[in-house]
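With one protein chain removed, the remaining protein chains of the complex are shown where they sit.
Note that the chains are named A and B in the order they appear, and that numbering of residues resets to 1 at the start of each chain.
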Amino acid sequence: MEQNILLVNDLRVHFFTRRGTYKALNGVELIIKKGEIFGLAGESGCGKTTLGLSIMGLLPRNAAIITGKVLLDNFDLIAPLRDFAQKNINNFNFRRSENIIKKLNDKLVNIRGKKISMVFQDSMTSLNPVLQIGYQIAESFIVHQPNQLLKRKLARVNAKQNQLEEILDMLKNGASEDEVVAFAESNGLSGIEEQVINVWRRNDMSEANKEKIIMSLHSEKLGFFEKIFVFSNKNKAQSLARVPGFSRMYKNTLIKEGYRKAVELLSMLEIPNPDRVVKMYPHELSGGMRQRIMIAIALANNPELVIMDEPTSALDVTVQAQILELIKSLKGRFNTSFIIISHDLSVLAEVCDRIGIMYGGRIVEISSKEDVFKKPLHPYTQMLISAIPTIESQDLRGIGGSVPDMRNPPNGCMFHPRCPYVMDICKTKEPKMLEKDGHLVSCFLYGEDS
Amino acid sequence: MNLLNYIIRRVLLFIPTLIGLTFIVFILSHVSGNNIILAEYINPKLTGAARQMAIQKLILEFHLNQPVYIQYFYWLNQILHGNLGYTTTPIFSGPVVNAIELFLPNTIMISIVATIIIWYLGVWLGVFSAVNRDSLADHTIRIGSFTLYAMPIYLIGVLLIIVLGVYFKILPFSGVVNPILVSNLPWYVNGISYPTHIILIDAILHGSWNVALNAFLHLLMPSITLALGIVAGIIRILRSSMLEVQDQDYVRLARSKGLSEHSVNYFHAKKNAMLPVITLFGLTVAGLLSGAVVVETIFNYPGIGYWTTQALLSSDIGGIMAATLLFGLLLVAANLIVDIVYAFIDPRIRY
Partner (left out) sequence: MKINMKNQRRIENLKLSLDVFLSNKAAVAGLIIVMLYVIDAIIVQVAPSILGIMHPDELIPNFISPAPLPPSWAHPLGTTYPGIDLLKSILKAIRIDLFYSAFVVIIGAAIGSVIGVISATIGGLMDEIVMRITDIFFSVPYLILALAVGFVMGRNLTNMSLALVIVWWPIYARYTRSQTLSTKESTFVEAAKASGVGRLKIIFKHILPNALPPVFIQVSLDLGSVMVIFSTLAFIGFIVTASVPELGYLTSLGLNYVQSAPWAVIFPGLIITIFALAVNLLGDGLRDVIDPRRRS
C-alpha cells in the first residue's frame, strides 16, 4: 500500500508588488508518494519555484496564500499564512504579514530540516560565505539530533578495542547492518554502529585504511570540563547548557562531533577529501562540489521529502550526470521522496518516476515518465515534447503566443489563448484534474468533472 | 597561510603611510620658516647664555643651516629617538614625551569604554531595528539615531551635562576624580597617579574602592558622549546592511534547515551584516580621536585631546605638531589592526 506523504490541495498564492498583483499559483493539486522521485517541469515563470517555497512555507512578506492546504503527514504547514491572508485580503499589511511569517518559522523549526528540506538553485549564494562548510552541515545535526551526537561521542569513550575487533569481524563476514546495530546496543555502545558503518561503506579508500580508522574509534579520552559539564549525565548536560559559560562548552562538543559526522556524510556522497572540505569556505569550492554540499545539508537528518530546485541548471554536463547518478542512488538507500524542479525535461527523464507539467501556476498534467514523452495528453505537454530538439531532423515547432502575464491571467484555462484545440468552455471555466489512462490531466478535452 | 601573507603585506603598507605622515608634519612645521624647530625644541626654562648655547646646539643637531630636504632626515632621526620637543601649556610644561605619557592613558581609557558602549549598544540596536522592521521600536530608533547623527558632538556633551549632571545630578562632569578623595594618597601626587596614570586602574590596584568608584563615575559622561557621537552612524549602517542581508539566499537556507528565527537573525544574518561595520571601524576610530579632543575639553578630562586644545589656545606650536604626529600614528595603527581583524572574520579577502 503506497503511502502519501505530501498533499497539496487547491493552492493559490498571490504576490503584491508595486507593479501589480502577481497571481503566481492558481489552484495547484499535487500528491507525492513515499519513496518516489517526482519531477516538476515547466517554463520560466510558471510558478515551479514558488510552489517549492510554498510547500516549505518560505514565502516573503508580500506573498498571500489566498487558499489551499499543504499537508505533510496530515499536518497543515501553511495554515497561519493562509488564515492571515484570508482575513486581511482587502488591507494586506506587510508588517503584520512579516510577524505571522516569523511565528510560523518558529513553529516549523522541528519540521524543516528534519521531515522536509530543500536544495536551492544557486549554490554560491545559498551557502553562508563566512562559515566553514563543516559548520553549516554540522548545524543541521546539532539542531535536530544533538542527543545522537552525544551518544556517538560517549560510545567512542566506552568502546573497547576487542569490541571493535568483533564488529570488524562481523562486517568482514558479511553481517548485515541491523546485526551491527543490535550488537552495539546490547553492549551499551549505541552510537558506534553509525560511525563504523559510515566508514565501512566508503568507496574512496582501501579496506586496510578503513580498518585502521575503525580500530581508532575506541577508548577516547574526555577533556576535564567535558567530563563534568557535558557527559556527567546526559540529562544534566542539557540543563547546564542554559547557563552562560557552560553552554559554550556543550556547544563546542556538539560542533566537533558534528564536524565528524559531516565528514562521514560527505564521504557517503562521494565527495573526495571530506576532511579537508569541511574546513573550507564556500567560495573555495567548485559549483559541483557546492551543489553536493547543499544536497548533503538537505539529507543530513534523513528527511521524508526533499525538494530540489533546478539542481543541475548551473552545472556542466558531466557534473550534471554525476549529480543525477547521486540522486538515483539516494532514492534506493533511504526511501526518501524527491520533488525535482527543472525546466529541462531530459534531466527529469533521467531520474524521475512521475513527471508533472506546470503552466500558468497550475499543474496541467501528471503522468509516468514514459507516458509524458510517448502519450502526452495535455495540448501544452504535446507542444513541449514536440519542441524538444531531437537527433532526427524535424521542424522545430515553437508554441505560438507567449507566457501569460500573471498579473492578468486568462480566465478559465490558462492555456486557452495558445491552445489549438480551444473550445468555448475553456475560456470561462477552470478545468479540474481528471484521471485518464493512468495520467492525471487538467483539460476539457477529456471530460468535464471527475 | 594566506592569512599570514595578508598580515605581512598589510604591515608593509603601514610603513610608507607612516613616512608620509611624518612628511606632512614636517611640511606643516616649516610653512612659517625655520624658527619653528627652534620654538619646538628649545627648553623653555632656559634663559640667557644657556639659551643661546642651546640654540647653537639645536642648529647643529638639526642641521638648520642646510637645505630643507636634508633637514627632514635629521628631524626624522630625532623623532625616532624619542625627541619630540617641548610643550608649554597651562596644564603641563616640559618635554612632549612626558606629556604623552601622562595624558595618553586617560584618553585610551575613555576610548575603550566608549568603544564597548558603541559595540554593544550600536550592534544590538542596529540588528534589532532591522529584524523588527517598521515597528514602533524601529521608528523610534531610526529617528533617534538620525537626530543624534546631526548633532555636533559638543552639543551632545552639553545636553548630557544639562540632563544628567545638572538636572538629575547623577553623574559628575568635570575632571577625573573628586579632588577631596585623593588629597592624601601616597600614589597620587601632583595630579598624577601611579603606576599607570589611570586613576581608575591605579585605585583598583591599590584597593581604594571608593576612589575607584568615583573615578569610574567621572569617566562615564565623557565616554558616553564619545559613544553617542559615533553610535548613530553605526546603527544606520548596520540596519541597512542587515536589511540587505535578510533578503539573501543563505538566510533562506538557514530557515529551511529548521533554525529558529533568533538563530537566523542574530547569528547567520548578523555575522554577514557586520562586515561593512568593521570596514568602517577605521573611520570610527578617526571619529573617536577627533571626538576626544572636544569631549575632553568640555569635561576637563586630562587626556591628549585636552592637551591639544590647550596647545592650540596657548599657541604652542611644539604641542600641536607633536599632537598631529601622535594622533596620526594612533589612527594608522588602529586602521592596521582593523584590517587584520577583518581578515580573520571574512575569509574571502585573504587572497
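As a working rule, a contact is a pair of C-beta atoms (placed from the backbone, for glycine too) under 8 Å apart; a residue touches a chain by one contact, two chains touch by 3 or more.
These figures come from a predicted structure and were not determined experimentally.
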Practice problem: List the displayed chains that the omitted chain touches in the full complex. | Solution: B
Self-check item: Per the touch definition above, residue among B:F23, B:F73 or B:W209 touching the missing chain
Solution: B:F23
Quiz item: Out of B:V96, B:I161, B:A269 or B:A343, which is the one that touches the chain we can't see?
Solution: B:I161
Quiz prompt | Touching residue (missing chain; options B:Y120, B:F146, B:Y194 or B:F344) | solution = B:F146
Exercise. Just the residue numbers, please: which parts of chain B touch the chain that's not shown?
Key: 16-18, 20-21, 23-25, 28-29, 31-32, 146-147, 149-155, 158-159, 161-162, 166, 286-287, 289-290, 293-294, 297-298, 308-309, 312-313, 315, 317, 320-321, 323-324, 327-328, 331-332
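Going forward, only the chains that are shown with their structure count from here on.
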Self-check item: Intercentroid distance (Cα basis), chain B paired with chain A, Å
Solution: 51
Exercise. Please name which positions on chain A make contact with chain B in the complex.
Key: 56, 58, 94-95, 98, 102, 105-106, 108-114, 117-118, 120, 122, 125-131, 139-140, 143-144, 281, 283, 294, 297
Quiz item: Considering the complex alone, what residue numbers of chain B touch chain A?
Solution: 133-135, 248-250, 252-261, 264, 268, 271-272, 275, 345-348
